[in-house]
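Structure first, then comments.
A single protein chain has been omitted from the complex, and every remaining protein chain is retained in its original position.
Coming up: chain A.
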Amino acid sequence: MMAANPTAFLTVVRPGLFATVQDLGRFGFQELGMPVAGALDPLALRLANALVGNPAGNKDCAAALEIALLGPTLRVEATSVRIAAVGPLAVAVEREGQALQPLEPHRSHTLVQGDILRLGAVDGASVAYLAAAGGFALEPVMGSLSTYVRAGIGPLGGRPLGQGARLPLARDAAPSGPETGLPQLPDYGSGPLRVVLGPQDDRFTEAALATFLSTAYRVGKQADRMGLRLEGPALMHRGSADIPSDGLVTGAIQVPGNGQPILLLNDHQTIGGYAKIATVISADLPRAGRLRPGDSLSFQAVTVEEAEAIRRRQEQAIAGWIGAIRPVRPAGGIDLDALYAENLISGTVDIVNGGSDLPLV
(Lines give C-alpha, C1' and ligand atoms only; values in the text may rest on other atoms or scores of the structure.)
Protein backbone atom coordinates (compact mmCIF):
# COMPACT_ATOMS: atom_id res chain seq x y z
CA MET A 1 0.00 0.00 0.00
CA MET A 2 2.46 2.59 -1.11
CA ALA A 3 2.11 6.20 -2.08
CA ALA A 4 -0.40 6.15 -4.90
CA ASN A 5 -1.89 9.55 -4.22
CA PRO A 6 0.68 11.98 -2.91
CA THR A 7 -2.04 14.60 -2.60
CA ALA A 8 -4.38 12.63 -0.30
CA PHE A 9 -3.86 13.27 3.39
CA LEU A 10 -5.36 13.43 6.79
CA THR A 11 -3.84 16.64 8.10
CA VAL A 12 -3.38 17.11 11.81
CA VAL A 13 -5.33 20.12 13.00
CA ARG A 14 -4.71 19.25 16.65
CA PRO A 15 -2.42 16.34 17.50
CA GLY A 16 -4.17 15.03 20.62
CA LEU A 17 -1.87 13.52 23.19
CA PHE A 18 -0.30 10.35 21.85
CA ALA A 19 -1.31 8.94 18.49
CA THR A 20 1.13 6.65 16.68
CA VAL A 21 0.97 4.52 13.56
CA GLN A 22 1.08 0.81 14.45
CA ASP A 23 0.70 -2.50 12.70
CA LEU A 24 1.19 -5.95 14.22
CA GLY A 25 4.84 -5.21 14.96
CA ARG A 26 8.37 -5.32 13.63
CA PHE A 27 9.56 -8.88 13.85
CA GLY A 28 12.90 -10.22 12.65
CA PHE A 29 15.20 -7.58 14.13
CA GLN A 30 15.16 -8.40 17.82
CA GLU A 31 18.60 -9.97 17.42
CA LEU A 32 19.81 -6.42 16.73
CA GLY A 33 18.10 -5.12 19.84
CA MET A 34 15.12 -3.73 17.93
CA PRO A 35 11.88 -3.95 19.93
CA VAL A 36 8.83 -5.41 18.19
CA ALA A 37 6.50 -2.49 19.05
CA GLY A 38 3.11 -2.84 17.29
CA ALA A 39 -0.49 -2.40 18.40
CA LEU A 40 -1.19 -2.76 22.12
CA ASP A 41 -4.62 -4.13 21.19
CA PRO A 42 -4.14 -6.16 18.00
CA LEU A 43 -7.77 -7.29 18.13
CA ALA A 44 -9.12 -3.75 17.81
CA LEU A 45 -6.48 -2.98 15.17
CA ARG A 46 -7.67 -5.93 13.08
CA LEU A 47 -11.36 -5.09 13.43
CA ALA A 48 -10.82 -1.43 12.51
CA ASN A 49 -9.02 -2.52 9.36
CA ALA A 50 -11.63 -5.17 8.53
CA LEU A 51 -14.38 -2.53 8.75
CA VAL A 52 -12.76 -0.51 5.95
CA GLY A 53 -11.89 -3.54 3.83
CA ASN A 54 -8.16 -3.59 4.58
CA PRO A 55 -6.11 -6.74 5.19
CA ALA A 56 -6.86 -7.77 8.77
CA GLY A 57 -5.19 -11.16 9.11
CA ASN A 58 -3.11 -12.51 11.92
CA LYS A 59 0.06 -11.72 9.96
CA ASP A 60 -0.87 -9.28 7.22
CA CYS A 61 -2.87 -6.66 9.06
CA ALA A 62 -2.66 -3.11 7.72
CA ALA A 63 -1.43 -0.29 9.91
CA ALA A 64 -3.77 2.09 11.69
CA LEU A 65 -3.52 5.04 14.00
CA GLU A 66 -3.27 3.94 17.63
CA ILE A 67 -4.80 6.57 19.86
CA ALA A 68 -3.94 6.85 23.55
CA LEU A 69 -5.39 9.33 26.04
CA LEU A 70 -6.87 11.96 23.72
CA GLY A 71 -7.34 11.60 19.98
CA PRO A 72 -6.29 14.07 17.31
CA THR A 73 -8.42 16.32 15.15
CA LEU A 74 -7.82 15.60 11.48
CA ARG A 75 -8.85 17.41 8.30
CA VAL A 76 -9.65 15.37 5.20
CA GLU A 77 -7.56 16.47 2.25
CA ALA A 78 -8.68 13.90 -0.29
CA THR A 79 -11.70 13.52 -2.53
CA SER A 80 -13.13 11.25 0.16
CA VAL A 81 -11.93 8.72 2.68
CA ARG A 82 -13.59 5.81 4.42
CA ILE A 83 -12.59 5.49 8.05
CA ALA A 84 -13.48 3.31 11.01
CA ALA A 85 -12.67 3.79 14.66
CA VAL A 86 -12.66 0.84 17.06
CA GLY A 87 -12.30 1.31 20.77
CA PRO A 88 -13.67 3.45 23.56
CA LEU A 89 -13.63 6.96 22.19
CA ALA A 90 -16.20 9.35 20.81
CA VAL A 91 -15.85 10.32 17.17
CA ALA A 92 -17.50 13.27 15.48
CA VAL A 93 -17.28 15.04 12.17
CA GLU A 94 -17.54 18.75 11.47
CA ARG A 95 -18.64 19.55 7.99
CA GLU A 96 -18.69 23.06 6.64
CA GLY A 97 -22.05 24.69 7.23
CA GLN A 98 -23.31 21.86 9.44
CA ALA A 99 -23.48 21.20 13.14
CA LEU A 100 -20.91 18.86 14.68
CA GLN A 101 -22.24 15.37 14.04
CA PRO A 102 -21.34 12.40 16.25
CA LEU A 103 -20.44 9.30 14.29
CA GLU A 104 -21.79 5.97 15.38
CA PRO A 105 -18.90 3.85 16.63
CA HIS A 106 -17.67 0.50 15.33
CA ARG A 107 -18.73 1.06 11.76
CA SER A 108 -17.24 2.72 8.74
CA HIS A 109 -18.00 6.26 7.66
CA THR A 110 -17.15 8.08 4.49
CA LEU A 111 -15.83 11.59 4.90
CA VAL A 112 -15.29 14.10 2.12
CA GLN A 113 -12.80 16.82 1.32
CA GLY A 114 -12.66 19.47 4.02
CA ASP A 115 -14.38 17.39 6.70
CA ILE A 116 -12.86 17.71 10.14
CA LEU A 117 -12.72 14.47 12.10
CA ARG A 118 -12.61 14.88 15.85
CA LEU A 119 -11.42 11.92 17.91
CA GLY A 120 -12.19 12.28 21.58
CA ALA A 121 -10.72 11.05 24.84
CA VAL A 122 -9.96 7.34 25.14
CA ASP A 123 -11.87 6.15 28.17
CA GLY A 124 -12.37 2.56 29.24
CA ALA A 125 -9.20 1.09 27.76
CA SER A 126 -5.70 2.35 27.08
CA VAL A 127 -6.06 2.68 23.32
CA ALA A 128 -8.41 2.93 20.34
CA TYR A 129 -7.70 2.66 16.61
CA LEU A 130 -8.52 4.63 13.49
CA ALA A 131 -8.15 2.81 10.18
CA ALA A 132 -8.52 4.29 6.69
CA ALA A 133 -9.57 2.29 3.63
CA GLY A 134 -6.50 1.47 1.58
CA GLY A 135 -4.24 2.22 4.51
CA PHE A 136 -1.61 4.90 4.89
CA ALA A 137 0.96 5.59 2.17
CA LEU A 138 3.95 5.45 4.49
CA GLU A 139 7.38 3.95 4.01
CA PRO A 140 7.89 0.84 6.16
CA VAL A 141 11.00 0.81 8.34
CA MET A 142 12.55 -2.63 8.61
CA GLY A 143 9.44 -4.13 7.10
CA SER A 144 6.93 -2.57 9.46
CA LEU A 145 4.86 0.57 9.93
CA SER A 146 4.99 0.27 13.70
CA THR A 147 6.30 3.26 15.59
CA TYR A 148 8.88 2.83 18.35
CA VAL A 149 8.95 6.25 19.91
CA ARG A 150 11.87 5.73 22.32
CA ALA A 151 14.33 5.44 19.45
CA GLY A 152 12.35 7.43 16.89
CA ILE A 153 11.96 4.42 14.61
CA GLY A 154 9.06 4.03 12.23
CA PRO A 155 6.97 6.17 9.88
CA LEU A 156 6.55 9.93 10.41
CA GLY A 157 10.01 10.09 11.94
CA GLY A 158 9.09 7.46 14.52
CA ARG A 159 7.14 10.04 16.49
CA PRO A 160 3.59 10.51 17.65
CA LEU A 161 1.41 12.66 15.39
CA GLY A 162 2.47 16.26 15.68
CA GLN A 163 0.79 19.55 14.96
CA GLY A 164 0.51 20.08 11.22
CA ALA A 165 1.68 16.57 10.35
CA ARG A 166 0.17 15.00 7.26
CA LEU A 167 -0.82 11.37 7.33
CA PRO A 168 -0.70 10.32 3.66
CA LEU A 169 -3.53 8.11 2.39
CA ALA A 170 -2.97 5.35 -0.13
CA ARG A 171 -6.33 6.13 -1.80
CA ASP A 172 -7.60 9.49 -2.95
CA ALA A 173 -11.23 8.39 -2.71
CA ALA A 174 -13.27 6.04 -0.59
CA PRO A 175 -14.09 2.65 -2.06
CA SER A 176 -17.55 2.16 -3.51
CA GLY A 177 -19.97 -0.12 -1.72
CA PRO A 178 -21.93 0.30 1.44
CA GLU A 179 -20.69 1.31 4.84
CA THR A 180 -20.15 -1.65 7.13
CA GLY A 181 -20.49 -2.23 10.84
CA LEU A 182 -19.78 -4.76 13.56
CA PRO A 183 -23.07 -6.35 14.62
CA GLN A 184 -21.67 -6.84 18.11
CA LEU A 185 -18.56 -5.84 19.95
CA PRO A 186 -15.79 -8.42 20.29
CA ASP A 187 -15.50 -10.42 23.47
CA TYR A 188 -12.10 -9.83 25.09
CA GLY A 189 -12.88 -12.37 27.80
CA SER A 190 -12.89 -11.65 31.49
CA GLY A 191 -11.50 -13.05 34.70
CA PRO A 192 -7.82 -13.54 35.43
CA LEU A 193 -5.23 -13.04 32.71
CA ARG A 194 -3.98 -16.48 31.79
CA VAL A 195 -0.25 -17.10 32.02
CA VAL A 196 2.26 -19.84 31.35
CA LEU A 197 4.67 -20.03 34.28
CA GLY A 198 8.33 -19.47 33.49
CA PRO A 199 10.84 -19.08 32.06
CA GLN A 200 12.32 -18.52 35.54
CA ASP A 201 9.49 -19.63 37.83
CA ASP A 202 12.08 -21.83 39.58
CA ARG A 203 13.73 -18.62 40.81
CA PHE A 204 10.74 -17.88 43.07
CA THR A 205 9.66 -19.39 46.37
CA GLU A 206 6.57 -21.60 46.54
CA ALA A 207 4.91 -18.86 48.57
CA ALA A 208 5.69 -16.28 45.88
CA LEU A 209 4.17 -18.48 43.17
CA ALA A 210 1.06 -19.05 45.28
CA THR A 211 0.76 -15.32 45.97
CA PHE A 212 1.22 -14.45 42.31
CA LEU A 213 -1.65 -16.75 41.31
CA SER A 214 -4.06 -15.79 44.06
CA THR A 215 -3.76 -12.02 44.49
CA ALA A 216 -5.33 -9.05 42.78
CA TYR A 217 -2.73 -6.64 41.45
CA ARG A 218 -3.25 -3.03 40.49
CA VAL A 219 -1.73 -1.28 37.50
CA GLY A 220 0.46 1.48 38.92
CA LYS A 221 0.95 4.99 37.57
CA GLN A 222 4.02 3.95 35.63
CA ALA A 223 2.29 2.39 32.67
CA ASP A 224 3.13 2.96 29.05
CA ARG A 225 3.71 1.08 25.81
CA MET A 226 6.82 -0.48 27.35
CA GLY A 227 5.09 -2.08 30.31
CA LEU A 228 2.89 -1.90 33.35
CA ARG A 229 4.27 -1.69 36.86
CA LEU A 230 1.98 -3.77 39.05
CA GLU A 231 1.26 -3.05 42.71
CA GLY A 232 0.58 -5.85 45.13
CA PRO A 233 2.29 -8.16 47.58
CA ALA A 234 6.01 -8.49 46.88
CA LEU A 235 7.15 -11.73 45.27
CA MET A 236 10.23 -13.20 46.92
CA HIS A 237 13.00 -14.72 44.85
CA ARG A 238 15.03 -17.76 45.81
CA GLY A 239 18.34 -15.93 45.94
CA SER A 240 18.96 -13.09 43.52
CA ALA A 241 16.46 -11.40 41.19
CA ASP A 242 19.22 -11.13 38.58
CA ILE A 243 19.77 -13.66 35.82
CA PRO A 244 22.19 -13.60 32.91
CA SER A 245 20.16 -11.37 30.55
CA ASP A 246 17.98 -13.34 28.17
CA GLY A 247 15.32 -12.69 25.55
CA LEU A 248 11.96 -11.11 26.38
CA VAL A 249 8.54 -11.47 24.82
CA THR A 250 5.47 -9.26 25.05
CA GLY A 251 3.47 -10.44 28.04
CA ALA A 252 6.51 -11.46 30.08
CA ILE A 253 6.19 -10.65 33.78
CA GLN A 254 9.56 -9.78 35.22
CA VAL A 255 10.17 -9.26 38.90
CA PRO A 256 13.07 -7.04 39.97
CA GLY A 257 14.61 -7.17 43.42
CA ASN A 258 11.82 -5.17 45.05
CA GLY A 259 9.39 -8.01 44.29
CA GLN A 260 6.92 -5.82 42.39
CA PRO A 261 6.07 -7.39 39.02
CA ILE A 262 6.31 -5.56 35.70
CA LEU A 263 4.13 -6.78 32.84
CA LEU A 264 6.02 -6.07 29.62
CA LEU A 265 4.09 -4.69 26.66
CA ASN A 266 4.93 -4.11 23.01
CA ASP A 267 7.78 -1.58 23.37
CA HIS A 268 9.66 -3.79 25.83
CA GLN A 269 13.42 -4.15 25.51
CA THR A 270 14.54 -7.23 23.63
CA ILE A 271 16.54 -8.63 26.54
CA GLY A 272 16.39 -8.30 30.27
CA GLY A 273 18.23 -9.35 33.38
CA TYR A 274 15.41 -9.83 35.89
CA ALA A 275 13.84 -13.21 36.61
CA LYS A 276 10.49 -13.69 34.88
CA ILE A 277 7.84 -15.52 36.84
CA ALA A 278 5.36 -16.04 33.99
CA THR A 279 4.20 -14.90 30.56
CA VAL A 280 0.67 -13.77 29.62
CA ILE A 281 -0.66 -16.06 26.88
CA SER A 282 -0.97 -14.60 23.40
CA ALA A 283 -4.78 -14.78 23.38
CA ASP A 284 -4.92 -12.52 26.43
CA LEU A 285 -2.43 -9.91 25.17
CA PRO A 286 -5.15 -7.69 23.64
CA ARG A 287 -6.76 -7.52 27.08
CA ALA A 288 -3.43 -6.85 28.80
CA GLY A 289 -2.68 -4.10 26.27
CA ARG A 290 -5.94 -2.34 27.17
CA LEU A 291 -5.10 -2.06 30.89
CA ARG A 292 -4.75 1.40 32.41
CA PRO A 293 -3.34 2.76 35.66
CA GLY A 294 -5.68 1.86 38.52
CA ASP A 295 -7.14 -1.22 36.81
CA SER A 296 -6.96 -4.41 38.82
CA LEU A 297 -5.94 -7.76 37.44
CA SER A 298 -5.10 -11.26 38.55
CA PHE A 299 -3.40 -14.26 37.02
CA GLN A 300 -4.26 -17.88 36.37
CA ALA A 301 -1.76 -20.51 35.22
CA VAL A 302 -2.41 -22.65 32.15
CA THR A 303 -0.16 -25.05 30.27
CA VAL A 304 1.39 -24.19 26.92
CA GLU A 305 -0.96 -26.72 25.28
CA GLU A 306 -3.99 -25.05 26.86
CA ALA A 307 -2.70 -21.66 25.74
CA GLU A 308 -2.35 -22.92 22.18
CA ALA A 309 -5.90 -24.29 22.17
CA ILE A 310 -7.25 -21.01 23.60
CA ARG A 311 -5.40 -19.04 20.95
CA ARG A 312 -6.78 -21.22 18.14
CA ARG A 313 -10.33 -20.82 19.45
CA GLN A 314 -9.79 -17.06 19.72
CA GLU A 315 -8.57 -16.88 16.13
CA GLN A 316 -11.76 -18.67 15.03
CA ALA A 317 -13.80 -16.17 17.02
CA ILE A 318 -11.97 -13.26 15.39
CA ALA A 319 -12.63 -14.75 11.96
CA GLY A 320 -16.28 -14.99 13.02
CA TRP A 321 -16.44 -11.32 14.09
CA ILE A 322 -14.78 -10.23 10.87
CA GLY A 323 -17.10 -12.50 8.88
CA ALA A 324 -20.11 -11.00 10.64
CA ILE A 325 -19.28 -7.47 9.48
CA ARG A 326 -22.36 -6.36 7.57
CA PRO A 327 -23.55 -3.42 5.54
CA VAL A 328 -25.20 -0.98 7.89
CA ARG A 329 -28.56 0.65 7.44
CA PRO A 330 -28.01 4.24 8.34
CA ALA A 331 -29.89 5.43 11.38
CA GLY A 332 -32.83 7.63 10.47
CA GLY A 333 -33.09 6.45 6.90
CA ILE A 334 -31.01 7.68 4.03
CA ASP A 335 -27.31 8.24 4.63
CA LEU A 336 -27.07 11.24 2.39
CA ASP A 337 -23.42 11.66 3.12
CA ALA A 338 -22.55 8.16 1.99
CA LEU A 339 -24.75 8.49 -1.06
CA TYR A 340 -23.20 11.80 -1.89
CA ALA A 341 -19.71 10.39 -1.55
CA GLU A 342 -20.52 7.36 -3.64
CA ASN A 343 -22.06 9.49 -6.35
CA LEU A 344 -18.93 11.57 -6.44
CA ILE A 345 -16.88 8.52 -7.15
CA SER A 346 -18.96 6.25 -9.28
CA GLY A 347 -21.53 8.62 -10.65
CA THR A 348 -24.34 6.31 -9.65
CA VAL A 349 -25.61 4.52 -6.61
CA ASP A 350 -24.61 0.90 -6.69
CA ILE A 351 -27.91 -0.84 -6.11
CA VAL A 352 -26.37 -4.30 -6.21
CA ASN A 353 -23.93 -3.70 -3.41
CA GLY A 354 -25.97 -1.17 -1.57
CA GLY A 355 -29.36 -2.82 -2.03
CA SER A 356 -29.53 -4.36 1.38
CA ASP A 357 -29.21 -1.15 3.30
CA LEU A 358 -29.66 1.82 1.02
CA PRO A 359 -33.28 2.68 0.30
CA LEU A 360 -34.01 3.40 -3.35
CA VAL A 361 -34.25 7.07 -4.11
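Following the convention adopted for this analysis, contacts are C-beta pairs under 8 Å (C-beta built on N, C-alpha and C of every residue); 3 or more make two chains touch, one makes a residue touch a chain; residues count from 1.
Keep this in mind: contacts and distances are computed from a predicted model.
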From "Cyclic nucleotide-binding domain-containing protein", "Protein-methionine-sulfoxide reductase catalytic subunit MsrP", "L-arabinose transport system permease protein AraQ" or "Allophanate hydrolase", the hidden chain's UniProt protein name: "Allophanate hydrolase"
Touch with the omitted chain, as defined above, among A:81, A:161, A:252 or A:265: A:252
Which residue of A:55, A:88, A:140 or A:198 touches the chain not shown here: A:198
Where the unshown chain meets chain A, residue by residue: 27-35, 58-59, 141-142, 150-151, 153, 195-200, 244-249, 251-252, 269-272, 276, 279-282, 304-305, 307-308, 311-312, 315
